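Of the protein chains in this complex, all but one are displayed in their positions.
First chain written, first letter: the chains are A and B, and each begins at residue 1.
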Amino acid sequence: MSGDHDDDRHHDHGHGHDHPPGQKHPFQPDLEDSPLSHYQLLQMAVAELMIEKGVFTGEEFRRTLEDIDSRTPAAGARVVARAWIDPAFKARLLADTNKAAAELGIDAGTIPILTVENTPDTHNVIVCTLCSCYPRLLIGLPPDWYKSREYRSRVVREPRQVLAEFGTAIPDGMAVTVHDSTAELRYMVLPMRPAGSEGLDEAALAELVTRDCMVGVTLPKAP
Amino acid sequence: MSIDKTGHLRRHHDMGGLPAGAVDRHEHDHAPWEKRVDAIMRLLSDPKRRILKVDELRRGIEELGPGVYDALGYYERWIASIANILIEKGVIEIDELGRRMAAIEARHEAARAKGKGA
Partner (left out) sequence: MTAPRFPVGAPVRIRRAWPPGHVRAPWYLRGHRGEVCAVVGDFGNPEELAYGRRDGAKLTLYRVRFRQTEIWPDYAGPTADTLETEIYENWLEPAA
């Protein structure tokens, strides 16, 4: 969201609620030079009514938005990098991902995340065919393609072809396991540590870990 | 939803294994209003409130119907479902929702007109 209350484009809303000057306005239209769509209007009206009815406060709303923005793949990358250098941490990660993430100061929330480990025998890839379940609190919001009809339809049936579209070739000697997140768990792939990364420290290792390799459609970057 | 050749119902969102085209890897930045939809859902479903469960959100999206499901974007489906369920539960009345949407639209159009005139 852009602009704060000093931006004089928005001083004459007449919306009747007060908030401290200088604080970001939560209801700022995204595109001031376009009409609002039905769904944008619906969102804005629902938010205003929820705040007026005391269902949540404007402050809770702002903090939740900030929390959403703070969740990025970097948290998952830190977890992966730690697992690569510390076998005991890796074991704890595979046993209870949320608890292991908390050791690194990452609050991965209460919905249990299951980490599935790539090995020389098996490559894992994640999908939610029924909707868009995804470990958001650990790696951020899912990309459009993850939620698309094409990915959700095809990756369960022809995973190797879909992986090839992402530039990822899995040899026939390795099995591909697709995880369809249909219920209570969310999934993250623990990729194999790239060859040639032996000399890198934890921060440098984390730089190799992309969002896509934690979904399983690619491998980590080469060092 | 469709009835397949064996006579069985398949719902539109239940798409695993259906033929489809190449995956489009282009990603769009989430617009602020989309993140606000996400924030609304997180707050309504959090342990403090438990007004909506994610199962209800999903069911509401599935009930939008196949044409609407495909025509709408992801967060459009979410806010459509959230609004419908809040109405069903009596958290919001249709009348107040409609009036508020109209008022917001009027504010926005007034600001646009003023911006153009300035």
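In this text, contacts are C-beta pairs under 8 Å (C-beta built on N, C-alpha and C of every residue); 3 or more make two chains touch, one makes a residue touch a chain.
This is a predicted model, so every value here is computed, not measured.
Within the set A:Asp96, A:Glu117, A:Asp144 or A:Glu158, the residue that contacts the chain not displayed is A:Glu158.
Residues of chain A in touch with the missing chain: 129-130, 156-161, 172, 175-185.
Within chain B, the residues in touch with the undisplayed chain are 1, 8-11, 14, 16-17, 53, 55-56, 58-59, 62, 89.
FYI, only the chains that are shown with their structure count from here on.
Chain centres here are Cα means. That of chain A falls 19 Å from that of chain B. On the side of chain A, the complex with chain B involves touching residues 1, 9-10, 12-15, 26-30, 32-33, 35-37, 39-50, 53, 55-56, 60-61, 64-65, 68-69, 127, 129-132, 141, 143-145, 147-154, 156-157, 162, 165-166, 180.
The residues of chain B lying in touch with chain A in their complex are 13-28, 30-33, 35-40, 42-44, 49, 51, 58, 61, 70, 72-76, 79-80, 82-83, 86, 91-92, 96-97, 100-101, 104-105, 107-112, 114-116.
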